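As structure tokens, the structure follows; a few thoughts come after it.
All protein chains of the complex are present and in place, except for one that has been dropped.
Then we have chain A:
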Amino acid sequence: MNAKKMSVTLLAVILSVAIVFAGCSNSQQSGGSTDASGKTTITFWHAMTDVTAEAVEAVIADFEAKHPDINIEPTYIANQGEGQNEKLLAAIAGGNPPDVAYFDRFEVGAWAAQGSLEELTEFAAADGINQDMYYPFAWNESSYQGKLYAVPTTTDSRLVYYNIDHFTEAGLDPNNPPSTIAELEAAAEQLTKKDGKRFERIGFIPWYGQGWLYGWGWAFGGDFYDPETNQATANDPKNVEALQWIADFAQKYNVEDIAAFTDSQGTGAMDPFLSGQLSMKVSGPWEVSAIEKFMPDLNYGVFPMPTPTGTDHTTWSGGWSVVIPKGAKNKEAAWEFLKYFGSANGQKIFSDISKDFSVIDSVNEELGFKEDPILKQFVDILPVSNNRPVMTQGSLYWNELAGAVENATRGNGTPQEILDQVTQKVNNELAKE
């Protein structure tokens, strides 16, 4: 091969490399463009599968029908939620985010503080979107320091499911389920059947399913965050009491035996509550569709998470929202979609198919969620529901509290010590900002 030929080959190599790189950046920018016909395409990242995916497709179809000038390009991006949003994180940092992202509401505060979400306050004010439309906790979670960063879409709440047949068999009154912590403990004891180290049936496991410390802390009357001082209050005496109760429970039934039991359980049809190995379980409204699907004959009911006094029952709610990531190309068109998704219209289409609760009370009523004897109780408690603190360290706090329950149940320190440490660690991080 002569020198000239080689140079030509080399040039070709370099050119093709350059084209590949150019191609990469091009394809990433393809979202958010206006084509010749004046139609705007906006990209939308979400992590929905199964029925929720069908639901969101229906919402998009209806939106596109009403806005012929906007075309939505949905892309499934796995693993969004509970702080696992690294793809969106990288896209925003790289300056090539989607125009809209489906977003776990409890992360809004942290991401807004990082300047990674577009502020929506002005859009909302111009279009008359305000907090009166939504449940208070949903609006709280969508805002950070008085500014709006997300439009809420769905929500949930947590109650205790109980197996009515087990109650009857154990001599408990199924029409009068536990209301105080003491009653809950007594019922759990009566329902549990233990053979050596093995549980044949277990009455209740406070931390199983949706039994996060947030729920128990609020049930005991504690609180986790003081927005005035921007301080975490994990070691609130009431929270310590709640964790102490959980730790005592773990000790009473031997936590390693419970772990052997819970580790043997699956999800779906193998869920221990569905298979009759667990008599009571904290869970959300989604459990209803799972029971309908896998165990339609299950005779069950729900009751609010018990409190020490048997009054002031409460719960907490999470849920999703839609956001415009910082640096999105088509903010106006994206806002149109956000507004529509958060409107009564969009909510009705979405919640009707997905069976997720809407953040709009009237939609839940219209869809008949308030008539279903089980779902009714989940909806009814929403007005007094709590939301996880809107703060910059939401993910860290969540992890720390989950770790606190693990450590307390395993006897690694007293609840007071553990929660003091959590408080200190989270406050140290909060102080750095």
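Following the convention adopted for this analysis, a contact is a pair of C-beta atoms (placed from the backbone, for glycine too) under 8 Å apart; a residue touches a chain by one contact, two chains touch by 3 or more; residues count from 1.
Everything that follows uses one rule, which is that contacts and distances are computed from a predicted model.
Only one of "Spore germination protein", "Spermidine/putrescine ABC transporter permease", "Acetate kinase" or "Methylase" fits the UniProt record of the hidden chain, and that name is "Spermidine/putrescine ABC transporter permease". Considering the full assembly, A:262 is the residue among A:262, A:289, A:343 or A:416 that touches the omitted chain. Residue A:396 is the one among A:187, A:305, A:359 or A:396 that touches the chain not shown.
When you scan A:197, A:252 or A:293 for touch with the missing chain, the hit is A:197. Check A:42, A:110, A:170 or A:205 against the missing chain and you find that the one touching it is A:110. One chain is missing from the display, and on chain A it is touched by residues 3, 6, 10, 13-14, 17, 83-84, 86, 89-90, 92-93, 110-111, 114-116, 196-198, 256-257, 259-265, 326, 393, 395-396, 399, 402-403, 406-407, 409-410, 412, 421, 428-429, 432.
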